[in-house]
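This is the structure I want to talk about, given as structure tokens.
The other protein chains are all here in position, but one chain of the complex has been omitted.
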Amino acid sequence: MKFVTAILRPHKLDDVREALSEVGVSGITVTEVKGFGRQKGHTELYRGAEYQIDFLPKIKLEVAITASKLDEVIEAISGVASSGKVGDGKIFVSNLEKVIRIRTGETDQDAL
Amino acid sequence: MKFVTAILRPHKLDDVREALSEVGVSGITVTEVKGFGRQKGHTELYRGAEYQIDFLPKIKLEVAITASKLDEVIEAISGVASSGKVGDGKIFVSNLEKVIRIRTGETDQDAL
Amino acid sequence: MKFVTAILRPHKLDDVREALSEVGVSGITVTEVKGFGRQKGHTELYRGAEYQIDFLPKIKLEVAITASKLDEVIEAISGVASSGKVGDGKIFVSNLEKVIRIRTGETDQDAL
Amino acid sequence: MKKLLLTLLALMPMTVFAEGLDGANTSWILTSTALVLFMTLPGLALFYGGLVRTKNILSVLMQCFAIAGLVSILWLVAGYSIAFADGNAYFGSLSKFMLIGVTEGSLSGDIPESLFALFQMTFAIITPALIIGGFAERMKFSAVLLFSAIWLIVVYAPITHWVWGGGWLQEMGLLDFAGGTVVHITAGVAALVAAIVIGPRAGFPNKPMPPHNMTMTITGAAMLWVGWFGFNGGSALAANGDAAMAMLVTHISAAAGAMTWMFYEWIKYGKPTALGAVTGMVAGLGTITPASGFVGPAGGLVIGIVAGIVCFNAVILIKQKWKIDDALDVFPVHGVGGIIGTLMAAVFASDQLGVFSGQGLAEGMTIMSQLQVQAIGVTATFVYTAIATYIILKVVGMITGLRVSAEEEQQGLDIVSHEERGYDL
Amino acid sequence: MKKLLLTLLALMPMTVFAEGLDGANTSWILTSTALVLFMTLPGLALFYGGLVRTKNILSVLMQCFAIAGLVSILWLVAGYSIAFADGNAYFGSLSKFMLIGVTEGSLSGDIPESLFALFQMTFAIITPALIIGGFAERMKFSAVLLFSAIWLIVVYAPITHWVWGGGWLQEMGLLDFAGGTVVHITAGVAALVAAIVIGPRAGFPNKPMPPHNMTMTITGAAMLWVGWFGFNGGSALAANGDAAMAMLVTHISAAAGAMTWMFYEWIKYGKPTALGAVTGMVAGLGTITPASGFVGPAGGLVIGIVAGIVCFNAVILIKQKWKIDDALDVFPVHGVGGIIGTLMAAVFASDQLGVFSGQGLAEGMTIMSQLQVQAIGVTATFVYTAIATYIILKVVGMITGLRVSAEEEQQGLDIVSHEERGYDL
Partner (left out) sequence: MKKLLLTLLALMPMTVFAEGLDGANTSWILTSTALVLFMTLPGLALFYGGLVRTKNILSVLMQCFAIAGLVSILWLVAGYSIAFADGNAYFGSLSKFMLIGVTEGSLSGDIPESLFALFQMTFAIITPALIIGGFAERMKFSAVLLFSAIWLIVVYAPITHWVWGGGWLQEMGLLDFAGGTVVHITAGVAALVAAIVIGPRAGFPNKPMPPHNMTMTITGAAMLWVGWFGFNGGSALAANGDAAMAMLVTHISAAAGAMTWMFYEWIKYGKPTALGAVTGMVAGLGTITPASGFVGPAGGLVIGIVAGIVCFNAVILIKQKWKIDDALDVFPVHGVGGIIGTLMAAVFASDQLGVFSGQGLAEGMTIMSQLQVQAIGVTATFVYTAIATYIILKVVGMITGLRVSAEEEQQGLDIVSHEERGYDL
């Protein structure tokens, strides 16, 4: 199994979730994160003091999938999350050794 | 070493933390996340517009452990986090190559 | 490639980010988390009821790097994040199989 | 005989005799002025602010603040004069430009004229501030300012003259105690026109845009309720039974509007929401406004109930059926409320309705004849406001542009227009 | 002679002569009415709202709002009449049903009766709103509404008649200037009974349930302080020295209560908390309420200090020792405060206490004889409220059920009862 972590623009979340549904992914976990990268942040101004805010709001989406679906999932995410502008984000893939569904105790493929 | 990530119902956190203490886990890291899965979300109503909110508040618990404790830890979590109703969450296990305790520079088992 | 996750004291974030820049890391992702470990939390007092708050605010920093940079990165983080007092946090290293830059579709080293 | 006169003098309220200043009335209008300012700042600002998304919260608060500042100055310079200086049936004059001649000794009736001008200024502030709900979350800040400034002079000040400054609607006998036409219809119609001209927010109506902070909205609504006592009660321009009755019926209508909306929603959707209750309350307040000086408690109750039902359906109609993105529902709540309130004033002012009686229509008026006058007032206000607002928007659009770019809208107005963030918790 | 009379006339305050309306008094009571409404909305709503957990914030705000709406209508329909229309020693009558006969010209004393009815309405609103602190975070919304409605008619209106409407306690000479018995004891006792009948929140007392937004609670507390000027100062029903002195002692007591609680906590637990300070302030305000029209500044100081100490210990006793989940400490703060304030009124009203003197007891009364009257007032209010509240809760329980299910409680009332969320930052 694989564990896919994607860093996305916040407003792409709904589209990505739908795209994943279409390839049969039925569960995901989402975290609000702050990203720092090539994309420039914004300036803030308080009583004449200008602050450069480097961290940008991003969404981290985590999804556990069976290894065979990996390419499909990457496709699905990249397809809708890409705008072509700096800051679209990344997809990280790592190996997942085990999954347990707490409710039933099912493991691995059955637990996804 | 193993890295265990559990997605839980928020109100189970305290119980899980205690259960982990009992099996000798002394450190954990917790994140507020939003989950999407089989469990149905709720409706929100604003001036006659009904919104279906699919994302549910969940807690992500991350804990690094020595490999030999894995089963015990999974048991501990599953034991208290399960309510038998859809939405109890999952446990993901992956391999952890290295751990460093920043304060002392200790590594691996000593750093846990 | 390696995926490095560091749990840090919140006010160390800016220093760590700079230290990472210096060793050539150009992107990171940051999450606000709550940590539980050896460091003692604080007490809160509401109308005579004292609560022990065990969870402490921490920052989780995630960064994907090429394997060869691992030691340098660990050094960089440890260097500035350490205060010598309990609660400085940990660094977790795991293997990263694949990285994709969503914007361009570049993969692995090129995507970092 | 002299003794009798003396006694009479003593027994009658001061105001009857005082050709000079009446301290008690002054005291109440000083207070009312504070209450009406409080309605906009922070009342309306919070009510509206809570309803938008986090990324636009400051833009809403800032627009309310900036309008308060800008309008105050324009009112001083020319607005008050256009509205209240002697002139013709349609327009005052510039004789009170810069409030020239208004000193600490000048009176307007039995209160200081400086106070009357200030009290009216707070009405002039809230009206354009109400409009921003129509184009919230997408309009350029420069355009908001320019639009509000022109609108104040071209729409608000003249209509105020028509209704309260001795103009043609006042002559005709229009009943508008505290601003059903002047404030609520003008604001509601302007918001509707602006929403149409500027177009919907990106994603509307498919993407849900829930309020980012309902606690803020409810806090603001509560402040509106309290402040409205100054709005309607103060419009008596005296501390007497008229003021008291206006406050009482205002309160009753607010309560009735809130309860009606709440139960209606409960029945229709299965749950009573806090947003529903406070929206119904605001609808009740807006609707009673023109009628508040003329009706009795039971009349206020009916007006509040009608407000709840009609405005509820108006929201559904405009937003969900017609898909007009009047973002914070200004027209269905204030515009529609102002219209039905102005009409109902003719009915419940009558003293022929038993327990539902009001304070009586003017000599020679019947409900029907008064209704005609009210209808003319509503129509004139509606049409003039709609046309003028449309033209002003087109002009402003040519000068500054009306809308931020799609990308800026996506990022949010707070950072884009003001380089600030609402929360950094 | 005539000249003398004339001069006398001129020198004496208007009110002495005016059998008609007094504008100054009217002005102040119009203002006070706004201040008292402000205490509930948004004051109390925010004070309470900040103390609950995020998932229940809207339920608290909504309950305050809905009670304000519902009570206003019931007060119009029957509450005012039961409390203030002529009747017997225990109950008014229905002769002022729907405020029939209350026109813009009717007076109550030297202020408009419509104003008096509205001023009293704001008291009728805050009392059941105070009670919700007892059963917060677990009661069904329908049950809250039904309970509040019945309670208003069965408990609040009659007791108001006893104390202020010409009833038996007023006859007996009970000193309750602004509602120590009528408002605070009734609300405190009802909250206690409700907390016991409904049972504790899931997890109580083991699970900590810290306030979700202390800034909201402090904001609400500050509004209560300000609004209380209308509550106690307005209860003079005049803009005179009595009103002023009532406001002064109210303020002093609030300050003393806040400081006492703060230092007490500092000594006992090592840290002075903001919640402690504002709770002490509210205790000081509640406690001075019945006494505020009778005591002097130094008396107010002592009352505030006593309030801080006694209410502090009452909170510990009820919540931590007795483990009664009166969730927001309504009884220990308001109930206990009301009781000790009503009793202390008898003492510090005396003009025999040197610097601690008040305005003097009634002809023929001594501190001890007055204390007896006060004790009867307290006991009667306590017992009647307790029994009636218990019965009402049982009745409501049979009709709607009192409590949401365990699972719903877990999920939070905002989503479960209102399908809304407080924050979406």
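We just call them A, B, C, D and E in the order they show up, numbering each chain from 1.
Assume a residue touches a chain if its C-beta (ideal position, glycine included) is under 8 Å from a C-beta of that chain, and two chains touch if they have at least 3 such contacts.
As the structure is a computational prediction, the values presented were derived from the model and not from experiment.
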Query: When the whole complex is taken into account, which chains on show are touched by the absent chain?
result: A, C, D, E
Task: Could you tell me which of D:L51, D:I82 or D:V102 touches the chain that is not displayed?
output: D:V102
Omitted-chain contact residue, chosen from D:G79, D:G92 or D:P112: D:P112
Query: Of E:M214, E:V310, E:L353 or E:A386, which residue touches the hidden chain?
result: E:M214
Task: For subunit A, enumerate the residues touching the unshown chain of the complex.
output: 44-51
- prompt: Footprint of the hidden chain on subunit C, which residues?
  reply: 11, 14, 42-46, 50
Message: Across the whole complex, list the residues on subunit E that are touched by the chain not included here.
response: 2-3, 6, 10-15, 22-25, 27-28, 31, 35, 54, 210-215, 218-219, 221-223, 225-226, 229-230, 233, 238-245, 247-248, 251-252, 254-256, 258-259, 262, 269, 271-275, 277-278, 281, 296-298, 301, 355, 359, 423, 425
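Note that in this section only the chains that are shown with their structure count from here on.
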Message: For subunit D versus subunit E, which are copies of one sequence, does the interface use mostly the same residue numbers on each side, meaning over half shared, or is it different?
response: different
Message: Two or more other chains touching the same residue: where does that happen in subunit E?
response: 418-421
Task: Identify all positions of subunit A at which a residue touches two or more other chains, and write them in rising order.
output: 31, 94-95
Task: Just spell out which pairs of chains touch, all of them.
output: A-B, A-C, A-D, B-C, B-D, B-E, C-E, D-E
